[in-house]
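With one protein chain held back, the other chains of the complex are shown just where they sit.
Which chain is which? They are A, B and C, in the order written, and residues in each are numbered from 1.
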Amino acid sequence: MAKHNTPLLDELESGPWPSFVSDIKQEADVRAKNEKGIDFQIPSEACDDLLGLLELSYKDGTTHWKHGGIVGVFGYGGGIIGRYSDKPVEFPACASFHTVRVSQPGAKYYTTEFLRQLMDLWQLRGSGLTNMHGSTGDIVLLGTTTPQLEEIFYTLTHDMDQDLGGSGSNLRTPADCIGQSRCEYACYDTQELCYFLTMMYQDELHRPAFPYKFKFKFDGCPNGCVASMARSDLSFIGTWKDQIGVDQAEVALYVDGTNPSNAGAHKGRDWGAFDIQAEVVDLCPTDCMKYENGELKINDKECTRCMHCINVMPKALKIGKQRGISMLAGAKAPIVDGAQMGSLIVPFLPIDQTMNKQLADFDSEEDWMEYLEEKYAAFVEVIEAVWDYWMEEGKNRERLGELMIRQGLQKLLEKIGMEPQAVHVDHPRTNPYIFWKEDEVPGGWNRDINEYRKHHAR
Amino acid sequence: MAKHNTPLLDELESGPWPSFVSDIKQEADVRAKNEKGIDFQIPSEACDDLLGLLELSYKDGTTHWKHGGIVGVFGYGGGIIGRYSDKPVEFPACASFHTVRVSQPGAKYYTTEFLRQLMDLWQLRGSGLTNMHGSTGDIVLLGTTTPQLEEIFYTLTHDMDQDLGGSGSNLRTPADCIGQSRCEYACYDTQELCYFLTMMYQDELHRPAFPYKFKFKFDGCPNGCVASMARSDLSFIGTWKDQIGVDQAEVALYVDGTNPSNAGAHKGRDWGAFDIQAEVVDLCPTDCMKYENGELKINDKECTRCMHCINVMPKALKIGKQRGISMLAGAKAPIVDGAQMGSLIVPFLPIDQTMNKQLADFDSEEDWMEYLEEKYAAFVEVIEAVWDYWMEEGKNRERLGELMIRQGLQKLLEKIGMEPQAVHVDHPRTNPYIFWKEDEVPGGWNRDINEYRKHHAR
Amino acid sequence: MAFISSGYDPAKPMEGRITDIGPKHYDQFYPEVIKKNKGKWTHHEILEPGILVHVAENGDEVFTVRCGGARIMSATHIQEICDIADKYCGGNLRFTTRNNIEFMTDTKDQMLALKADLNQRKFPGGSYKFPIGGTGAGISNIVHTQGWIHCHTPATDASGTVKATMDTVFSDFQDMRLPAKLKISMACCLNMCGAVHCSDIAILGYHRKPPILDHEYLDKVCEVPLAVASCPTAAIKPSKVELPNGETVKSVAVKNERCMYCGNCYTMCPSMPLSDAEGDGIVLMAGGKVSNRISAPKFSKVVVAFLPNETPRWPTMTNTIGKMIEEYAKGARKYERFGDWTDRIGWERFFDVCELDFTHHLIDDFRDAAYQSWRQTTQFKF
Partner (left out) sequence: MAFISSGYDPAKPMEGRITDIGPKHYDQFYPEVIKKNKGKWTHHEILEPGILVHVAENGDEVFTVRCGGARIMSATHIQEICDIADKYCGGNLRFTTRNNIEFMTDTKDQMLALKADLNQRKFPGGSYKFPIGGTGAGISNIVHTQGWIHCHTPATDASGTVKATMDTVFSDFQDMRLPAKLKISMACCLNMCGAVHCSDIAILGYHRKPPILDHEYLDKVCEVPLAVASCPTAAIKPSKVELPNGETVKSVAVKNERCMYCGNCYTMCPSMPLSDAEGDGIVLMAGGKVSNRISAPKFSKVVVAFLPNETPRWPTMTNTIGKMIEEYAKGARKYERFGDWTDRIGWERFFDVCELDFTHHLIDDFRDAAYQSWRQTTQFKF
């Protein structure tokens, strides 16, 4: 029997989509029955009380959580979100209900072994509830008490070789798309770069030294499956500089209907026979393709690598071979100055296609990291220049994007040593309110009024 | 012999485009010779000295005109721009060189009689130099002295039945495109409406009562030949609500090349045979046309009346019959907050197609004006509501457009009693920073902290 | 309950402390077929909704079965996932960037067995535990946030609105009939942890009342200058307030008309709560995207200014979302994302066909840039 009556929540048990209410009840039940005989380190009724508290919110239409207090593990400035309820008497088992952010692995691949270990820990020391995953990417362990924090951290680091993720004015846990591990569109190894930078900047991730939060995300190509352009202060998006590879024989198989368009993504409706002119050539945003006499021609010079044609005909068209990354900066949610997408700051940084060694090729992770430092030196340089600038000029709680708006994109470009180029803008400025630097203007700015008046009477 | 050596300016006498230097020299010469025996009321060497002063600017790269003093005619707050040179000793004949703005007639049609009379006056009392016309639209008489101002005004009003134009924080002289007088695209009588409002608001035009300048411009159709969308606080642009008239026989004559595309506007190059699909159907911004089996079909519901197809085939396609005006507000140059285009505030105000009486149909101009007041009552209402709002809320030197940005388009719409519609925006807001009015929110805004704390412990 | 030590000694926190070791290396977590073929995939096909096959240069195949996840997952549920992965997938699995679970196997037969197994697992309430779908031109899982289950600033619940919406669009989770992918996101307050600012359809929790001021405590728990500085519209001023007991305290005053209820002050100062049953509710946004395919990424636009919190199933909200999706399905062209469709037909037509009211709230009036969203052309549709 459930501890609290939850008639409103119960209505969320029906319908086909997995019911979080059913799932929480399941965990409440497991805790109540405790068939495994766990010596729960936080109240066993945590899930029950959480449901009760949530039911109250469904009834009175407001949240019952208070501001997080400052809790955490020794020496870290992030990774834990403190949380207390404003109904501690009524729902004591979830009166304090902190979350632990656990740094997720690349592309969120897991072994069941790891997950089971983690869940055992969490049933022992927490509510048994999680978010798989938080929007930033972390494994979010939802609901524990302050005394458990160090214990959890200890077990994670000692027994599972696993660290916490980010929160606070830190680097947040970087996240990547599945990339080369299972995607033919990936222009670089998102897992490798994401992991390398995560390891490289462990200090920045755990100890707040920034004006505010900072996020990295890694998309293997412009399709943007980890939405880096929308959600990361620095986004790394794979692209290429040479030609799209065209296999005319496969093109023909699309044209004759053998290959399904867009790898079958549109199978749910009869859109009629595939029309390469209408579906590919005419939709190319740069109008740089031609289909003539059974041959598809691409004027790659004008192609902006939008991925459309490749997405439609993945068997026939292939990303280029001279690969690298476009870096965009400043994406963020709307608080406080309005939302931002990432703005292009580094159009293309090549990735050395000959540097393909994997961790397994090295004696130690340190050696491998050294190798990667060389491989990704150019990226590190940009990142650190961005940070230096932001830490110097950014106000408290000012995201990089807001600083960019306040001081201008050109300021950031200057600081990272990037020559301004037309590709940095959608279009040049429409207002002529140009700031010149004094040394760009012959004669400087300090002029003598008396000299001026010699030629211009008052 | 010219009074001053002007080697730099002399270089602007060659080349095919009419040389203003040659023309000023011509006038200088006329004044020097004075074959008509005019008793010049300002120094006869005005044009010479102007050339000398200008040559100096060409040499030293700066202007030699000072801030205008406050000069004008009695009772008017505009129409004259005072101007003094900062080289009065060297170039005494143009030491003071005020301009007189004369209200231009509709669409700038003239009789030679009027122009000659005006030029006689100006040779007598001014430099003999003009701008035909100023960028707002006025006849600009360039260069006279303070004592002449009242004299000029007297002659204009008494002998020529002609008033001054605007300057200062006034309504500026309204301007119109040629419209129905010679253009088949005109959706309303631009001259009539322009004249009517000019006469209606003579007081506003001559006596500063506004926070800053205010401009009206009248385009007969969306082609925008008087650029009202870019240059007027309120722009009036003709449009229609029903269907584009299609004459299929004429369409055929375009298709077979008999009628020149775009009325011959592209005759200077061989663009190949006319291709109705590529040149009309495919370029329609709403994709609402079809050309099939020799017939052109328009889905008028989706047409946004951009004029393209009509411009290309003026013999075949005609503006609709249910005509009216779109009003846009806020256009201005960049000082201080950046340039603005007009923003749509009144999508469509119909013009009664049965009210066609002309001045000649009435006994007096007053009767006609009364008739027009009825015809254009809805416009007057909008204009005055806009002004009331601007005069109430506008800061000193704040253009309407700037006020709109400061307080939001919806505020202006509210003040003119216009229901907000999706057509008022290009797209709805991207930020959710919505201001609610207190009375829209049940329970109001004033809440009791103690009541709140009953349900939410601190 | 007895305290069990992990080994940690509170008296000597630094002893044997391990820090800065980061996440586990991905290599340890790749399934075999992935490890072997990484970087060598040549193409893929979506066999049916939720089931993909990727083919490598050497002919190797990996079959992926994607299942919806509620994101709130219990340990018990995750243990069940592990059981499945052990049985069919050699003990590996992954989660997608939209919180779906992906089970991978390298043979078609395993995939078919897996599929059959997944389809029959249900919660007692009747919902699927592992619905298969979320691929191609359909609707995938909703990226979302904490809501009433864990956060202090939400204006609505996250998990509930998501469950109600996913139930409504469930057939499109298991189908691929739409013109293009349709991505839904949810965020329970303006902080937008769900990054709803660029989704095809976005559900956003929104307050509509200025903060309540807990004067008695404000200066004790907050730094007044920080609270003042936090306000993007400069609605907050420092002020002295006389309490009912006659004591005068330092506090703040809020100019209510300048407030747009962003809650940033509350984030800085717990004595300025905003939430209110009547004030709080839902804003719907639409037309955003993130991919660079054909068109550039776009922001979502506000299409419904407010819907009340109709717990537990938000029917007006789900109906509105359903209607928008139907109209999109009907009106858009193949490959056309939601926002590309609205841009093509014009937003006035969008409001028309979706039978949505356009109100003053939807006109941007936030700062200078607002101007760029107004209509600066005579082109519009009646």
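Quick note on the criterion: contacts are C-beta pairs under 8 Å (C-beta built on N, C-alpha and C of every residue); 3 or more make two chains touch, one makes a residue touch a chain.
Quick caveat, the model's predicted, so the values are computed rather than measured.
From the options B:A265, B:M355 or B:M391, the residue with contact to the chain not on display is B:A265. If you put the hidden chain back, the residue from B:L142, B:L234, B:C303 or B:A422 that touches it is B:L142. Touch with the chain omitted from the figure is made, among A:T146, A:Q202 or A:Q407, by A:Q407.
Looking at A:G82, A:G143, A:G168 or A:G338, the residue that reaches the missing chain in the full complex is A:G338. In the full complex, the hidden chain is touched by chain C at residues 292, 296-297, 367-369, 371-372, 376-379.
Within the complete assembly, residues 222, 229, 237, 239, 241, 285-287, 301-306, 326, 328, 337-338, 340-344, 347-348, 404-405, 407-411, 413-414, 420-436, 438, 441-443, 445, 447-449, 452-453, 456, 458 of chain A touch the chain that is not shown.
We adopt the following convention: only the chains that are shown with their structure count from here on.
Ranked by separation of Cα centres from chain C, the top chain is B. When the C-beta contacts at A-C and at B-C are tallied, the pair with the greater total is A-C.
Taking the mean of the C-alpha atoms as each chain's centre, chain A and chain B sit 50 Å apart. Multi-chain contact residues of chain B (touching two or more other chains): 338, 430-433, 456, 458. Multi-chain contact residues of chain C, defined as those touching 2 or more other chains: 190, 197, 232, 262, 270, 276, 278, 299, 366.
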